[in-house]
Each structure stands twice: as structure tokens, then as C-alpha cells.
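Note that one protein chain is taken out, while the other chains of the complex remain in position.
Let's turn to chain A:
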Amino acid sequence: MAHSLSTPSFPEEVLEHVFSFLSSDKDRNAVSVVCKSWYEIERCCRRRIFIGNCYAVSPRTVIQRFQDVRSVELKGKPHFADFNLVPEGWGGYVHPWIAAMAAAYPWLEEIRLKRMVVTDESLELISKSFKNFKVLVLSTCEGFSTDGLAAIAANCRNLRELDLRESEVEDLSGHWLSHFPETCTSLVSLNIACLGSEVSFSALERLVARSPNLRTLRLNRAVPLEKLPILLHRAPHLVELGTGAYSAESRPDVFSNLAEAFSACKQLKGLSGFWDLVPAYLPAVYSVCSKLTSLNLSYATIQSPDLVKLICQCHSLQRLWVLDYIEDAGLEILARSCKDLQELRVFPSDPYGAEENVPLTERGLVAVSEGCPKLHSVLYFCRRMSNAALVAIARSCPNFICFRLCIIEPRTPDYLTLEPFDTGFGAIVERCKELRRLSLSGLLTDRVFGYIGQHGKKLEMLSVAFAGDSDLGLHHVLSGCESLRKLEIRDCPFGDKPLLANAAKLETMRSLWMSSCSVSFGACKLLAQKLPRLNVEVMDERGPPDSRPESCPVEKLYIYRTVAGPRFDMPDFVWKMEEGAGLRYS
């Protein structure tokens, strides 16, 4: 390594040692651009990479730069794919990555994927290519079956974590679990909650019994409540438990077995599952309530009084996910009982109904924000809201990091004043200086975007639907929000002007999604022509965009920055706008 005359530098080994303390990507990225030698050292010792958009960079580029990676995290489809807005076959295939890494990273230990298409072939390749493979997390993925899981179970000798959160798995048989060899004793975390069919209980029991390090176990619905004590006795050191179906016939012996099993789990901090919840069996968990920090009751269709009886004992609760059956009254009790609450999510029990089916309104959220000073993350579905409530919430909780409000009916105004919610959300962004994620709803004009652009300096992700009046709204956001990384918009009257005026901004963001807006095909072409480091993808089920006038708006637009150039795995209804060449089909 060449030394400059004026500045002595540290030997490589020292630098490498120093860098080894840097775990965050941001720090590592910063370090790598200091100078060439630091770049070289850093790239040799980086072990963990995060790629927020799998199309932003090619596997080959990654492998050429980082030679000995142990942990990879990849994300595929845009967030709105969760709500059926991205048609099937759009992309997000992981196989090219697996194939490339199989050759390049034989010591890879961890793979975490989100919204990607994973095939059995990929899973098999993973299981056979990485001798020390330890962690597989598939979050909201699809495309694989239990056969692929069988390969993982059978071949990964040192598997620690298998987490299938909310993936769509083709359930061919429950026998895949039996493929874990008797010699596999390394499991720390197993999440099979999303699987539909029954797994062999005896295989499950034996697996749990021989996994002394098991700390997280999330069962699927098919595991019956009567058998839960068996598993709990085998794993008394569990920290996180997801039950199966939480219902059984009323039998005192079943209840007492369950209660006893729970009381033996002294380290339990988190509970989830609770499908088909029968209130009569809830008291079985009372013994662990006081230590619980995390409770997911969002599948429990029980009424407020039963919910409250449980929650008011959970004085250490930090995270609560629950259905709106909890009602305003229940949330008021939550506010009094759980002073350590940091995150609240209230999901709708009847999202498609036109009317309120439970008394859950702005009052509940106001109560929790007033009573829980540590609250920083909210996802709240309700049917009515007022600016006054939002202002009160902002005043009580200036520490919000994530605020997502969904007023179920689009364009609903303030129910007291019939005004838009510009003031209310404005108060949120103004007071909450650390706000990183925001989702808007209700009636909103361009003014709210003005406030967001002015105050949302740390905002990284913004979701907008059925809001705004004109291009000005989008312009405020793109020109004002300095930290913006992800912007997703649907059904708003935003057109070409703000995009073209802020075109360069798009290169500083991970991605932009716009659907059912007014961005014309011509503008898409222009953006692509002028900004070669953006991929501009147009999704249109009406056929090729050039069969319509250039001024015609596109149905869906997805723009993301990339150093990988255009992709070639797109389906027929996605067109990429290419520089110079105009329109190209995939």
C-alpha cells in the first residue's frame, strides 16, 4: 500500500480491525469513500450487505466488490405489492442471486429476503452450496413449496433460524419437518406460522426437544391447543411463542395443563398466534403477562372486555398489535396500564364494510398517545378522525418515528369541521422532528404536502393515497424532503411537471411508485432518456403504451435508481423506458 508523504497511514491490519467495529451500512459506506486504500480494505472485510432493491445492482457487481460476504439481505417487489397493486409475474426473482453467490460465497451464512420470488430450486441450491448456512428468513416471499423447505431442513447442518414470515408457501405435505436430521440440534428460531397444512406433531416435538437453544417458536394454526403444553415443556426457555389455533372444547384438564405449561416458561417475553381465540382459555397465559413486552393479538377475534382483561396485566408491554375489537374503551385502559408502550397497531376487523362496526375512533389513539409517553410507532385503522385529535396526538408524542394512519374511506374529511386534514398531519410533521415514516389518508389538499416538504426533513418513506389537488403537492414533497428514500403514491392528481422538475431527486431515492395518477407516457420516456441511472418501468395492462397517445397517463409507474442497467426478466405488461432507444419490450 502506497503511503503518502505527508500523512502516515495505519497499517492495513489496524484499519481492518477498526472497521470490524462498524456494523451499520451507512458507516461502512461512508468509510469506503474516504480514499482508495480505505475502499480496498473495507471491501475485503465487509461481511454483511443489505440491498434494498434487488434490481439496483447486479449480483456480479456485488461479488466483484465484496469478496467474502457472510450475510445478505435483499428486497424485491415494491411495497404496494402487498396490496395486490403489482401484477403477478412482475419480477423479484432471487435465483440469479443464489446462483451467483453459490459460486462466490461458499461461507455464506445468512440470507434474508423480502417480497421476492423464491423457487424450490433456489432453496435446494442454498441448502447444498453453503456449508455453514445458518439463517434463512423469507418475509412475504412466494414461489416455493414445502419440498424446498425439506431440502433446507435436510441439508443445512447448522441451521439456526428458519423464519417464513407471511410467505406464500405451496403446502404439498407436512412431512418436510421430518427432514431435519436427528443430529440437528442448533435451532434457535423457527417460524412456520404461515403454513396451512399440518406438520407432523411428533416430528415437531422431537425437533423442539433436541434444540436446547430454541428461543423463538411460531407455530401454524394447525397445531392444536391441547398439544401446546407438550411443546412448552420441551422448550421452557422460549422467549417468543406463536401459538397455533387457540381454541379447544371446554375441559378443565386441558386448561390446567396449559396454564401450568405457561407458568413454567419464565423467560417468555412475546406472544403471538391466537387464531380462533376462545376467551375461556386466555387466563392460561396470565402467569406470563407481567413480563410480556410484545403481544400480537391481531388474529384474535374476541371482544373488548376479554382483550382488556389480558392487556391490563401486561405492565411491561412495549408492542401491541390488536384488532379494532379493542374499541376506544379498551385503548383507554391500555393507556393507563402499559406505560412502556412504544408501538401500537390496530387493524380493521371489517375493512370493506361501509359503516363502523365497532366503536373505535380517534379517541382511542388520542388516549394512548396521551397516556404512553414512549409511543413512537403507530399503525391505526379507523373510520373517523379530526384535526383536533391529530394536533393533540402530535403534542403528546413528539417522538414519533413512524406514523401511519388509515382512515378507511378515501377522502373522508374531519368529522367535526368537514375540513381536510392538512392541519392535523401538518402538526404531526412539525412536532415530530424524528419522523421517518408517514402514511396519509383522509381528505387532503396540496397544503399538507407543503407542510411535509417544509418539516419532514428526516422523512424517509411516505405513502399517499387519494390526496392532493395538483402537481404542486408532489413538487413540495420532492423538493422539500431531503431524506426521502421511498415514495409511493396512488390515485392522486399528480402529473408530469413535478417529476420532470425534480428529476434529479429521483436518483437520490431508492424508488418511486405512482399508480392511477396523471403521469404521461411521454414524461416517462423523457425521464428515462435523461436519467440513465434510473430504470423507468411502466406497467399497463391495456397493452403497449405506444399504442396510445403520448399524453395518455400510464396506469402504473415504478422508477428506481440502479447501477445495473435495464433488467431483462420483465413480463409482458411491463415496459421499460430506455434512453435513446425509445420503447423496448422485455
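Operating definition for what follows: a residue touches a chain if its C-beta (ideal position, glycine included) is under 8 Å from a C-beta of that chain, and two chains touch if they have at least 3 such contacts; residues count from 1.
Here is the rule we use: contacts and distances are computed from a predicted model.
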Name of the absent chain as recorded in UniProt (options "Auxin-responsive protein", "Myotubularin phosphatase domain-containing protein", "Presenilin" or "ATP synthase subunit a"): "Auxin-responsive protein"
Contact residue for the chain not shown (choose from A:Phe133, A:Phe180, A:Phe381 or A:Phe421): A:Phe381
Candidates A:Asn191, A:Ser211, A:Ser287 or A:Asn535 - the one touching the absent chain: A:Asn191
Omitted-chain contact residue, chosen from A:Ala154, A:Cys312, A:Ala329 or A:Ile401: A:Ile401
Which of A:Ser37, A:Ser71, A:Ser200 or A:Gln303 contacts the chain that the document leaves out: A:Gln303
Residue among A:Pro229, A:Gly273 or A:Gly424 touching the omitted chain: A:Gly273
